[in-house]
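For this view, one protein chain was removed and the others were kept in their places.
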Amino acid sequence: MNAHAQSSHTSHYVKIWAILTVLFLISVCGPMLGIKLVTLITAFGIAIVKAYLVAAHFMHLNVEKKYVTYLLLAMVIFMVLLFAGTSPDVMTPGGQNWERIPIPSDSGSTH
Amino acid sequence: MSHAEHAHQSIWQKYIFSTDHKVIGLQYLFTGMFMALLGGFFSYAFRMQMAFPGKDVPLWGLVTAGEYNALITNHGTIMIFWVAMPVLIAALGNFLIPLMIGCDDMVFPRINRLSFQIFFLSAVVLLASFFVPGGAFAGAWTAYPPLSSNPDYSLTPLGSVLWLIAVALEFVAFLLGGINFITTMMNARAPGMKMYDIPILVWMIVIASIVFMASVGPLVAGAVMLLFDQLFAVGFYNPAKGGDPILWQHLFWFFGHPEVYVVLLPAMGIVAEILPVFARKKLFGYKTILYTAIATGTLSMFVWAHHQFVAGIDPRMANVFTITTVLISIPIAEMVFVYIATLYKGSIEFSSAMLFALSFLVTFLLGGVTGIFLGASASDIYFHDTYFVLAHFHFTFVPIAILAVFAGIYYWYPKMFGRMMNETLGKIHFWGTIITFHLIFLPLFYTGAAGDHRRIYNYDNFPDLAKPYMNDLRIIATIALIFMLLFQIPFLYNFVVSWKKGAKAGKNPWNANTLEWTTESPPPHGNWKELPSVYRGPYEYSVPGRASDFWPQNEKA
Partner (left out) sequence: MSFPQPIATNRSATGIPTGKLAVWWVIGSEIVIFGGLLVSYIMLRLFHSGWDAEAAHTNTWFGAINTFVLLTSSLFVVLAHQAAEAGEEKKAFRLIWLTIGGGAIFLINKAIEWSGEISHGLVMTKSVFWSFYYTACGLHALHVIAGMVIMAIISFDVLKKQHMNRVELIGIYWHFVDIVWIFLFPMLYIAK
């Protein structure tokens, strides 16, 4: 790798880092608006974008063989599967003969 | 390290801290065999209590209720995590993968050694749990909370912690080993060995390792959570504090069911290696087997909640899981059909290895068919937690972890130790094992269907179940178990004596094609003087127009 190519790589990485930092600042400021939907988008939408940027440009998945990406995505999909199969039970408030009361939103603040 | 230094390795370096894949494979094999004897002895002790309740058991003494629970718990744990996994995946995988794909070692020899050391440590931790105050964990191998999380219920404050740590260490060992197997197969194949030239057993071990890796993660996290519940009473699984005990069941079975296929696939792989050799016929449908194995592995991730039909799960989910569970019989049936088609018009030789491989197909078929009753949620509500489940389970796991392993040992023993095993003793061992096996578990299907619950310690307390004909069936099962254990003596004798006194095996005693048979028996350090190249698939037997009926993979034209 010649010096020129190297410095252009460096500036590429610094650019990605700068984008990540801006995204990070947005995700910190998002909740300040106090709108729940905006908070969710700035928190989790941006987390996904940041994860994508790190994975593609820092971990070099963009130039890696495609099946590596598929492998990692498959693992994530299995976790979605775990959620899909488990949440109907874990998030159930009760059955025919039993009841499970969620911790309500006002009881947590006592400390 | 030069060759001269090699010759002067101490026994310590050569056999205990070796990085050679063959030595590590044998270390796994011997540890697994030792644990199998232990697990078998446990089953003897608690089956005696079943048949003759309240009487002193020879070699054990009186089995108390607590001891009974600890025995069944650790019988299950040992047989799955310390016998089936190390022998089927780690022992055969370590010994055979580099030999079958034609390279000199695993790609990460030192990680491989670390994997065995962690595994050995996990076995020591498990055994240590028997000697702590309160005794060994007694909450069944599934470790459902709150029985496992609260020492007030389990009465084994230390035993359950040690059990959990042992299982978690074992997972770490197999994650390290699995990554080694996968990368070795992907990267270290002999020149010329293409995707469809890889022996089926190697594929199976690798697919099993991938399934293991994909499914075990949530349970590792779940084990950490359970450990905190045990040690600090935090309440991940305690609904009073906002947790959920069903969550553990999901995390456990998300791993636990794929685990069945993790051990099944290597067993299927062993059979795939043995059938063509002793039928002198090409394996029927190589690609079919490969793709059905991948389908089985994938589908096995979608079926886990059928273990929880009576746990109070959402009935709509029970429908979904019934469908996926019954679906998985399709690829398995396809695989069995392909094996039977391999035998068709073959020239079959009933060696000990072949007998065990064939008996695997028959008994596993029975195990699979009885599983349909349990996979369908409606009938499972009746059968759940009865001896029917237990008998079904053993009709799948004994073929996998016992019959297929014996087939593999009889088949690869000459490669491991350079000597042949005695065939007569092998046949005595085979018939003794297979007949007694059916005598143990066929009666248990019946008692289970008649209402025997799995968790009962003494049937005298249940007059409806303590009828004489039911007791007779339990006694038949127990006596058959004693004979099954006794019939392992010819095997152990054969194993030990053949090591020194068996007939010399030579390179290729079975006239087989795969690469491990092209080197010395036992293979030297580095496996080959010159590493082989591959020119064809592994199952070219009785090719028309060739003088010899086999065609080694490394032979040029």
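When the chains are written out, they are named A and B in that same order, and each has its own residue count from 1.
The rule is short, and it goes like this: a residue touches a chain if its C-beta (ideal position, glycine included) is under 8 Å from a C-beta of that chain, and two chains touch if they have at least 3 such contacts.
The structure presented is a predicted model; accordingly, all values stated were derived computationally and were not measured.
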Chain not shown: contacting residue from B:71, B:182 or B:200
B:182
In the whole complex, not just what's shown, which of B:243, B:490 or B:523 touches the removed chain?
B:243
Residue among B:224, B:330 or B:503 that touches the chain left out of view:
B:224
For subunit A, enumerate the residues touching the unshown chain of the complex.
1, 6, 9-10, 13-14, 16-17, 20-21, 24, 27-28, 30-31, 39-40, 42-44, 46-47, 50-51, 54-55, 58-60, 64-65, 68, 71-72, 75-76, 78-79, 82-83, 86-87, 90-91, 93, 102-109, 111
Residues belonging to subunit B that touch the chain removed from view:
1, 19, 98, 103-110, 175, 179-180, 182-184, 186-189, 193, 213-222, 224-225, 228, 232-236, 241-244, 247, 251, 254, 526, 531
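Methods note: only the chains that are shown with their structure count from here on.
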What is the distance in Å between the mean C-alpha positions of subunit A and subunit B?
38
Give every residue of subunit B touching subunit A within the complex, in rising order.
214-215, 217-218, 239, 242, 244, 246-247, 250-251, 254, 301-302, 304-305, 312-314, 316-317, 321
Partner subunit B, residues of subunit A touching it in the complex:
74-75, 78-79, 81-82, 85-86, 88-90, 92, 95, 98, 100, 103
